[in-house]
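The complex appears here minus one protein chain, its other protein chains still in place.
Residue numbering begins at 1 within each chain, and the chains themselves are lettered A and B in the order written.
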């Protein structure tokens, strides 16, 4: 026994050390899906759960009390998107402030929640903020805590694609619940699960590349393209959207290369791509630290990058120019919820100003979780996606006159909404996924010789089916789906050009 | 085995505890039963397999959560029909359970055989490698799962109401607890302890030492598989992140918190962990001292460290020490660590 104790104690000390190390690292090392911002979980302090403190003896009241909307927000305070916790909660809070008369509890952090929200006599009370870590298991635990312990009857969130799928299934199994997805981008959560009480006033991961095919094939004359994307669901989905779009207008995808997430040496994957004289262009959907690493590997193997031969999804951003030089000017980039800062309409200006009026500062992810003007966070898709969900809740409540006892009526009302929002109107398709406007942009050299992102077109009314490429009967986007097929796209030729930040309507 | 022998304080305590747990659905909130206690039961069984291997076999395994996951993935692949990913075999759910358990046990046999010649730290590291490889196998092989995992996994109709899942977990826990305890006195349990104490001596007595280690790992895998089926019924989905290194470490941490040489400790550790995970953040003013959801892992790490310092044998070790002190004058008890029967209360 002593031998075992000694051995086991030593082994366990080691394991404990490992665990502490993991804890200390938070989610930094975990690049399951880096979006543009730096991943940093240092700062989501003071998550305020209004309401029941440790009230575990509470009798089952989950089916009772329909006089109040008890709202739970699902964010991520750990993992790769942990830095966006403040942003997403802020989005919903701003919707409550702008549309339901709420006031925020703190002018320096959104996580303290809001109070005084009320629509048509029905108060909206924030009962809790779920803390996900980008895994479906964790978000399921969080939603169960919000719903089953804290009695939430409306959920806004979650953030990432795989989480969305899990929450959509949860919603399907709990028909009394109302879920307004945040920015979760997987197709299946709406297209396949089709839970009647699950709504996404936002696009999925594929549609942000809609319209790129039209520009690249019909305008820039690309006939063949090679696609390189992260080998996981968002990579497959984002690349799938581009492939569906480019092939629908008549182009051909000749190569598909899928490096695993977390790859550091991309040379063997770059070697699988054709040479620049064998193909008209390349499309990149590689995220996180891989974006730059893969492009540098390309330069090493195939020579210089030229903007007229490359395009990318939202990961392709002006920061890349620091390492790759200004030759990448000219590259087209897919959209992501909001438009680059060069587009200013009265609605957008009003929206950003309202954020600045609501808080003094917000420690959002784009400012490295340091205090910054709230409009910095508000102008980015994470904040905005939760804002649209919040607005949808308010307008849905207004449509049923504040009566949430009849869930079918509430859900029907939400499903029929068309939201007039600063970055374009959003309505829902028959699977309750958003039909949205996509803003496409291009890298350009400004007067100072720096690379900036300029909006070039707004593609209106994009839905998740891509003219039938994706349907409830098709599998999820994968390494070899969708196939390359020509189709009629409702938005082909409808793109609204944007010149110097002004839509030419 | 006479009735008199069954009436030890430990057994009475266990019986009382089971009665209380059976009555819990009438005493506590649905959330407490269906979330906290059900998880405690499932994770306790999985952690008990770590205790089994460590206590009887001297092997500290980090691969047990992988086996929990293998069972979950296999059940999902077998039971789901027309899902977006996986094999979609569409089997009868009970047949799928058999399928999942058989595959999990076979996987455990192979992994156990590969690890059967290592001990101590090397065994720990090898099982860590298993856990990492397991993650990538399911993340990369899209036929089995792919990164998105298997979703929409329904449990059999018989297990429909969540409280039945709790009862199933409770019954499994009691069986596993009693089974592992009884095994310690049966031939295989004794041979395993012999292998733990002196493998060379065991070989000279005629025993096939690697085979004993292999079959112990296989048995632990079988039990972990049962826990895995319950877990996937409860969770409704499973994906590679479910079995990543984080959850694997957490399972080991549960065993450590509870006390890795006490079977009671497995459930005690799971209970403490789930309790802390669920309620710690609700304590008033807890966020004022910097303990937020995001720092939960740090808190758990500190708790583990504290327990290791105070009692390397975990909470059950503390309970057993108190128990012995209280009973010292009364009993000339055997020195074997019988454990605090009331420890899981």
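Worth a mention:
Heads up, the rule we're going with is that a residue touches a chain if its C-beta (ideal position, glycine included) is under 8 Å from a C-beta of that chain, and two chains touch if they have at least 3 such contacts.
The definition used in the following text is that contacts and distances are computed from a predicted model.
Per the UniProt record, the chain missing from the shown structure is "ABC transporter ATP-binding protein", taken from the list "PEGA domain-containing protein", "histidine kinase", "Cell wall polymerase" or "ABC transporter ATP-binding protein". Touch with the chain that is not drawn comes from one residue among B:29, B:173 or B:191, which is B:191.
Remark: the omitted chain is touched by one listed residue; of B:59, B:97 or B:209 this is B:209. Of B:110, B:182 or B:326, it is B:182 that touches the chain left out of the display. If you put the missing chain back, the residues of chain B touching it would be 182-183, 185-188, 190-191, 193-194, 196-198, 200-209, 212, 215, 334-336.
To be clear about the criterion, only the chains that are shown with their structure count from here on.
Of all residues in chain B, those touching chain A in their complex are 28-32, 34-35, 54-55, 58, 60, 62, 84-85, 119-121, 124, 139-140, 142, 146-149, 151-152, 196-197, 235-239, 241-242, 244-247, 249-250, 252-253, 256, 260-261, 277-279, 281-284, 287, 290, 292-294, 297-298, 300-301, 304-305, 308, 312-313. Residues 1, 3-5, 7-16, 18-20, 22-24, 26, 32, 41, 44-49, 52-60, 62, 77-78, 82, 85, 131, 134-137, 140-141, 144-145, 148-149, 161-162, 165-166, 169-170, 173, 186, 188, 192-193, 231-233, 260-261, 475-476, 478-479 of chain A touch chain B in their complex.
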